[in-house]
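With one protein chain withheld, the remaining protein chains of the complex are depicted in position.
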Amino acid sequence: MAEDKREVVLRLSDITMQFGGVVAVDNLNLDVHKNEIVGLIGPNGAGKTTAFNCITGVYEPTNGSVEINGEVVIENHPQGKMKDAYKGKNAGKYTKAITMLPDKVTKLGVARTFQNIRLFKGMTVIENVMVAMHMNQTESVFGATFRSKKARAEEKAMREEAAELLKKVDLYENRNDLATSLPYGKQRHLEIARALATHPTILLLDEPAAGMNPQESDDLMKFIGRIRDEFDLSILMIEHHMQVIMGICEHIYVLNYGGQIADGTPAEIQANPAVIEAYLGGDE
Amino acid sequence: MLQTWLPYILAGIAVGGQYALIAIGYTMVYGILRLINFAHGDVFMWSGLIMVYLITVLPLWASVILVIIFAIILGTTIEKVAYRPLRSAPRMSIMISAIGVSYLLQNFALYITGGLTKTYPAINFLQKTVKIGSATTKMVTLITPILTIVLVVLLVMLIKYTKIGMAMRAVSRDFETSSLMGIDINRVITVTFVIGCALAAIGSVLYFSNYTGINPMSGAMPGLKAFVAAVFGGIGSVPGAVVGAFVIGVCENLIKGAGWTTFSDAFTFVLLIVILMVKPTGLFGEKNIDKV
Amino acid sequence: MVNTMNKKTKSVLSVAVILLFLILVYLGDTVIPAGSNWKMLITVIEKGSIYALVAASMNLLNGFTGLFSLGQAGFMLIGAYTYAIFTIPAASHDAVYQYFEGGVIKWSLVEMLEGSLGVFGHYLGMLIPMLGAGLIVAVIAFLIGIPVLRLKSDYLAIATLGFAEILRAFFQWNTLGPVTNGSNVLRKYTTYGNAIFPVLIAGICIAIIVLLINSTYGRAFRAIRDDEIAAEAMGINLFKHKEISFVISSFFAGISGALLAMFQTTINATPFNTVMTYEILLIVVIGGIGSITGSVIGAFLFTAASEWWLRGLDAGRWLGISATFMRPGFRKVVFAVLIMLIVLFYSRGIMGDKEFSWESFLGWCKNLPANLKAWPEKRKAKAAAKREAKEAKAAAKARAKEAAESNAARMASGEALFTPLEVSDTVMVFDKEGK
Partner (left out) sequence: MKKILVLALSLVLAMLALAGCGGGSGSGGGGDTVKIGVFEPASGDNGAGGKQEILGMEYANEMTPTVTIGDKEYNVELVKVDNESDNSKAVTAAQNLVSQNVSVVLGSYGSGVSIAAADVFADAGMPAIGVSCTNPQVTADCEQYFRICFLDPFQGTVLANYAWESGCKKAYCLSKLGDDYSVGLVNYFVEAFKELGGEVVEEQFPDKNSDFTSYVANAKNKGCDVFFAPVSTEAAALIIDQAEAQALGMPILAGDTWDSNVITDAAKGKNVDITVTTFYQEGGNPEFDEGIKEWMENNSTAMTNNGGNTDLAAVTALGYDAYFVALEALKAAGSTDPADVLAALPSLKVSGLVCGDVSFNETGDANKTEAFVKHCNTESGAWEFVKTQSAE
């Protein structure tokens, strides 16, 4: 396997997530390089979304570490009750306990979408995008309430940028509609636009093509490629549509029952017997 | 030393047992519907109030049975009318509905009683004075904890070993999946309310035999305290609620005994906040993980 | 045309209406004699505007940030006491704090400032303790918020309710008597002279709340309400924003507490109990959770109904009907039933989550005759639709039952391990986290 020369922007080392006695993610090691599109696949319940949640700070991994742009931002090792209950590997390897809340992770440039779309239901399309820009505004609540000059300027800039972004994802026409009134496919686009509004360097997409027909998936594929170039992103995506994954990912990781069973280029993965067995089911 | 504190401990155990009987209703309903049934304390108050009226025409045993039946009907009707239609509505709506029902029950009681305190009928057997060591107290003080424990053991057995008990556990664990498995959710919820209200009615007989005045607000404080007991023990856990109730009952009386009477009610809430901070799942509660 | 109304016209119109209202209130309070029934209208406007403010502040939390807090009465209590304590005239201290040797604070801010600044000082002396009331409440809310705001919805509700009860006991504590007068009422403090005062203050405060809601922070609050996890993923610091919302809401609850103190002319901790919080909550619900306009309308309706219109129900004579069942307490029963009807059948409240705007108002006025005319047909259509929906529901129910049965059978045979279960369209979706 050829060594990737680009710098690593996201690295998971030995990430293990254990809920009670269930190991949802078992010793996952994964690298995302700059401008790379990486796929994370596996059958239902393989622990893909859990891995996402470990990266974004929603869950605290039981063991292992997450590095963003070469810096360890999350690290944990089995503690307390988990010390005895821990079933994973590399128990003694990590010693620190660094946690990070999801909003901090986002501020570090990691944005995500959700498997089951989580738009802000009571808000319009443009408001959904503007919310994501809130973290970058600097005016205090006092100034913002009383519409200081700075607040007005920031608000205006925000609105303009959001409009720009919406144009890029073909949602400008719908900007004043309620987010929930959009058709399903557009809601997916909006979720991605919203994630982009946080100015990420790494984008995590959780099943962006779920529920789409082949034509839509195809469009989405192109769309993802386009935003990667346009926004200079590195992308890690979970997907079931093999067509999408194989079409755009440069590197693919395969999970099954929490464990990492293979990684490699699309061609390598397609030829890997373990993967085929995981998907088609071997002899039980 | 014990001589001095015995009366407080006895009173605490008695009132704790009565809180426990109310708390079970809270904890079971919360376990299944994730709803703080604010009206539960008022069902308890109404049980007491109905007893006052029934006893004037019926013998004691018949009144007690009718009171229990009344509480069950009231509780299940509230569920059917005020909670069931809102089951798929946001969580806040159903809680507001519960508060509204509580407001209605209190005001209706206010209207019926004319705002006056009614004296609970004397049940001689329960109100007989007995002497334990240095303390003199009512018979009900001794009967309450025993009866409470017996009822709780029966209830725990029901939940553990019967089919409906199994269904209840399943529903409290996972509402959607249970309904997919063909469990009749509505029946489970109704049974939950039946059990909760019946116990509250029994609790009302014991409680009001001990503290014989009933007014429209009589249910509010015991209700809140019972809910705190349920949280303390770990919401959804029946034994937890009982332990919580006894702890609250005893502590409350010891605090009064220590001369901090101003803060006897406030203490319950301090306890609530401390437990929520330190162990939000309560003593026996289980942690559940949010799905993202 | 309604649609072409420009911004300037709208603001002129709004200012004109507000000014007219203020003038009417001012004149109303001055001109209407004490013995007139219309005086009740002024009383309702006073109390209604105070409740409108506290309801709006509660709506900011419950309706816009999605925090189910029940501590409002407790915060009003602190506000009321703070205001009262600093404005009791020096000469009245001995009478008010009769059991506590005149208390420890022997001066009144109003008198001090009045002495040096005249009438202006008088009002400044009222405004400063009122602002102080808000600030003290905000600080206390900040401290309470640190532990409490990490809790999930109903735990938060019960914890804030608990704090309110603790505060109430604290304020009645005899040891604090020299400051709070213990169990006894505080009275004789400076109150406002004309009903325009609470209306104006409440109006300004509500306007600030509206500005906040429409700012970028308000957007963040609504994001938290709609979806906490997504909001967090968008870089919104949940705790910080919940604290901001909680503190600001409490600040205004404190101000409204101070206004309530002035309205009542005497203050005592007992009535600031859970019933009061429930009443405020019900106002928010009646008006519409997520609509400030609704909270304001709700507050006036609630006050007018409970204090004025329905009083006849207690006295045995109402709308010309006399009946023996109309005795004290009947008013509250009718009132509670009305509220339950709203909660059950009209849970979006009067305004839903819409706000007042001139366009929609004028549009509504314009379409009213047409709508009224079309109403019978609409009703027919609706009935038909309802019938259809009912039939569809029954059919779906049957399907769901079938699916459940077959699922159960397949579960039993172990088949379901390999194939997904059927999910029917009407299987009840019960959202445990209330999203």
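First chain written, first letter: the chains are A, B and C, and each begins at residue 1.
Everything below uses one rule, namely that a residue touches a chain if its C-beta (ideal position, glycine included) is under 8 Å from a C-beta of that chain, and two chains touch if they have at least 3 such contacts.
In this text the structure is predicted, and so the values were computed from the model without any measurement.
Shown chains touched by the missing chain in the whole complex: B, C. Among the residues C:105, C:139, C:210 or C:310, only C:310 touches the chain that is left out of the figure.
Interface note: of C:71, C:198, C:254 or C:329, the residue touching the hidden chain in the full complex is C:329.
The residue from B:4, B:88, B:162 or B:177 that touches the chain not shown here is B:4. Touch with the hidden chain on the side of chain C covers residues 34-40, 43, 47, 92, 95-96, 98-99, 169, 172, 174, 182-185, 187-188, 191, 260, 263-271, 273, 276, 301, 304-305, 307-312, 314-315, 318-319, 328-329, 338, 341-342, 345-346, 375, 378-379, 382, 386. Those residues of chain B that touch the chain absent from the view are 4, 7-8, 11, 15, 110, 114-117, 119, 127, 129, 135-138, 210-213, 215, 217-218, 220-221, 253, 256-257, 259, 261-262, 264-266.
Everything below uses one rule, namely that only the chains that are shown with their structure count from here on.
Each step here moves to a touching chain, and the least such steps from chain B to chain C number 1.
Among the chains in view, C has its Cα centre nearest the centre of the complete protein Cα set. With each centre defined as the average position of its C-alpha atoms, the distance from chain B to chain C rounds to 30 Å. Chain centres here are Cα averages; for chain A and chain B they lie 46 Å apart. Taking each chain's centre as the mean of its C-alpha atoms, chain A lies 40 Å from chain C.
Shown for chain A are the residues in touch with two or more other chains, namely 58, 114.
Listed for chain B are residues 292, each touching two or more other chains. On the chain A side of its complex with chain C, the touching residues are 56, 58, 101-103, 106-107, 111-112, 114, 118-123, 127, 130-132, 134-137, 139, 141, 144-147, 151, 154-155, 158, 194-195, 197-198.
By the touch rule above, chain C contacts chain B in their complex via residues 62, 68, 147-148, 151, 153-155, 157-159, 161-163, 165-166, 168-170, 172-174, 229, 274-275, 278, 281-282, 285, 289, 327-330, 332-333, 335-337, 339-340, 343-344, 347, 404-405, 407-408, 411, 421, 423, 427-435.
Those residues of chain C lying in contact with chain A across their complex are 208, 211-212, 215-217, 219-220, 222-223, 225-227, 229-238, 244, 248, 290, 353.
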